[in-house]
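The complex is shown incomplete by one protein chain, all other protein chains being positioned as in the whole.
Moving on to subunit A:
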Amino acid sequence: MWVSVLVIVSLFVLWELVVRVAHVPQFILPAPTDVFAQVYIKRDALLRNLQPTLVATGEGFGVGVVVGVGLAMLIAGVPLLKAVVYPVVIATQTTPKIALAPLFTLWFGIGLLPKVIIVALLVFFPVFINTAAGLESVSKGRLDLMKSVNASRWAVYRHIRLPEAVPYLFAGLRLALTVAFIGVIVGEWIASGRGLGYLLVLYNSTQDTAALFAVIFVFVFLATVSFYLLGWLENRLSWQVRIQRSQQS
């Protein structure tokens, strides 16, 4: 933790020095102090536009996770469905969703919905694939053990498959978080008059580079906080983290 803070601070100092010493014009690369000043100056606009971005990311992430986990659980429980679900999933993943964004505007208009759909579509895949893999990664020995007491499919599911899938799920969630932020920015570029992504477009068009960086800083901060939240959740819920922790200390 302290090392990361130190690294970040040193990077900022280096950046500041380069900009100041080389006299880089502000519209090319503003110094971090200028950017932080902009964060303060534009705080109203930033806060106002932060809210829709958070909502779209949150809802899209939620929908993507629920559908991804749900579908993975479904095909693990009813293997017959696998032949139905996989081709559809592959199809949705091979279509370039970012390129579909303009189409979503056409269909769903401008506003929250197209953003949520883009994020959900992006989030769904890593969650689905990882959870499905986790639910299937059951050792023969454990299955034999359950079979030896004639355990029901449900018991195997509940006591073996689900817990086995938890670490996989978190790996999927981490990937999903990254693409969720990409998805929401793209959605706001194309299909929105609000949000941090929209602000990026706005400040870019006015060549207000320092303000542009201010938006990026807010984004990075947001993504970092979400990652820590996810890590915190994993610490509480994943048995694998518990094992790793005890082996480190």
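As a working rule, a residue touches a chain if its C-beta (ideal position, glycine included) is under 8 Å from a C-beta of that chain, and two chains touch if they have at least 3 such contacts; residues count from 1.
By our rule, contacts and distances are computed from a predicted model.
Student: Mind telling me which option in "NitT/TauT family transport system ATP-binding protein", "Amino acid/amide ABC transporter membrane protein 2, HAAT family", "2-oxoacid:ferredoxin oxidoreductase subunit alpha" or "Lactate utilization protein C" is what UniProt lists for the chain we can't see?
Tutor: The UniProt record for the chain left out of view names it "NitT/TauT family transport system ATP-binding protein".
Student: Out of A:Leu74, A:Ile90 or A:Leu145, which residue would touch the omitted chain in the full complex?
Tutor: From the options A:Leu74, A:Ile90 or A:Leu145, the contact with the absent chain belongs to A:Leu145.
Student: Looking beyond the chains shown, say which of A:Ile160, A:Leu173 or A:Val186 touches the absent one.
Tutor: Result: among the candidates, A:Ile160 touches the missing chain.
Student: Which subunit A residues would touch the chain omitted from the figure, given the whole complex?
Tutor: The missing chain touches subunit A at positions 139, 141-142, 144-151, 155, 159-160, 163, 166, 239-240, 242-243, 246-247.
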